[in-house]
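What you see is the complex with one protein chain gone and the rest in place.
For subunit A:
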Amino acid sequence: MQPSLPRLLLTLLGLLSLVSASDITATLQAWPLSAASPTPVGSVVYNPVTLTTSTTSLKPLSLKDDELIRIGSGDSDNGSWTVTTAGSLVNGKLVLQLDAEGRVYQVEVEQGRAAPEGVVGTEVELSRVVKGATPTLNKPVVLNAQGRVPEVEKEKTFLQKYWWLLLGMFILVVGGGGGDQAS
């Protein structure tokens, strides 16, 4: 299918808007299961195109390490919240799930791979939605005007192509007169 012009333009526009997309600041909120409402704990500034974070600032939480807290970036009623322990928030890796437009729709904590002891300060990962698998189709067979499968012409090797040149050079070299010794 040929992409139509409006579609192409749209895609271009989309790309432009993405490229021009400046850094986005996501406010992080922590909401202990025991508390009535969430409290902001800091923010992450990231670029949704390059998937890099520029600044991360987190306030330390005055909670016990094993206390369960909800974390998220939206409001208490309409936002996504995931549950983790207060300790993991400090030691673990913060994952921001981004939607197609690069906005954060869910925040979660992942235990870093063999997180070194005593490292305080959260590592941030930006995770964009992945394209799902699609069937890997076979290549279509293109027929020629006669309705046959065209025979692929074999590429001639260098020798096959230029043997006459080499032969000419050989003859020239062999048959070329030597120095005029007689004189």
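In this section, a residue touches a chain if its C-beta (ideal position, glycine included) is under 8 Å from a C-beta of that chain, and two chains touch if they have at least 3 such contacts; residues count from 1.
Simple rule for what comes next: contacts and distances are computed from a predicted model.
**Q** Determine which name in "ER membrane protein complex subunit 1", "GPI-anchor transamidase component GPAA1", "GOLD domain-containing protein" or "AP complex subunit sigma" the UniProt entry assigns to the undisplayed chain of the complex.
**A** Missing chain, per its UniProt entry: "ER membrane protein complex subunit 1".
**Q** By the contact criterion defined above, which parts of subunit A meet the unshown chain? Give residue numbers in ascending order.
**A** 1, 3, 33, 68, 70, 72, 74, 78-85, 87-88, 92-93, 95, 97, 99-101, 103, 105-106, 108-114, 127, 129-138
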